[in-house]
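The other protein chains are all here in position, but one chain of the complex has been omitted.
For chain A:
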Amino acid sequence: MIEMQDVYKKYPNGVTALNGINVRINQGEFVYIVGPSGAGKSTFIKLIYREEVPTSGTILMNGVNLAKLRPKKVPHYRRNIGVVFQDYKLLPTLTVYENVAFALEVIEAQPKYIKKRVMEVLDLVGLKHKARMLPNELSGGEQQRISIARSIVNSPKVVIADEPTGNLDPETTWEIMKIFEEINNRGTTLVMATHNRDIVNTLKRRVIAIESGKIVRDEQRGEYGYEN
């Protein structure tokens, strides 16, 4: 599914974010990426959705080398990946429905299908009744649920989340995690960078700990924590 071989990433300002990463994530896995701030978690995530390209090494996504993916092909590649961010990244001028439908309009899906599918995913995240509201009329948790709905509306094989619960209170965090579990149970691979010890230790899944750009621990049903 996702395979990184000797991946190095050095930014133009001289900072080395990833320093020889070798990892393989299989279809349907639920993986936490943990590590201190500045360890390289976000870069790891960015490489997967191809916002960044590695300085050297290969990243294979279903056999396609992202390091060599032509810029023209990037949009098509991203349609197979759902991305969720800490700050939700919703368009404030669009309604809940429009924010989710947007991801399908971009790929020029049939209007009938868009309507049906958007309502399906809004139902899944429990916000069908708020479809006509604007994002700023909703709570943080609800906004994150819309963002998740948008990430899965294309039925992607992989959902990547960069600290999705970073801005949420514990109760809302668990609501979000339930949705992620549900998505994962349906066969979608989930890669989630997090700082939340409770989540990792309670919902025991594979944990990849990154520190100074290197993988320091990779355990099935692991615990939160890194060396420092």
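Following the convention adopted for this analysis, a contact is a pair of C-beta atoms (placed from the backbone, for glycine too) under 8 Å apart; a residue touches a chain by one contact, two chains touch by 3 or more; residues count from 1.
FYI, contacts and distances are computed from a predicted model.
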Handout entry: Missing subunit (named according to UniProt) among the choices "ABC transporter permease", "Cell division protein FtsX", "PadR family transcriptional regulator" or "Phosphonate C-P lyase system protein PhnK"
Key = "Cell division protein FtsX"
Fill in the blank from the handout: Residues on chain A facing the left-out chain by the touch rule are 49, 51, 75-79, 83, 89-91, 93, 102-103, 105-108, 111, 150, 154
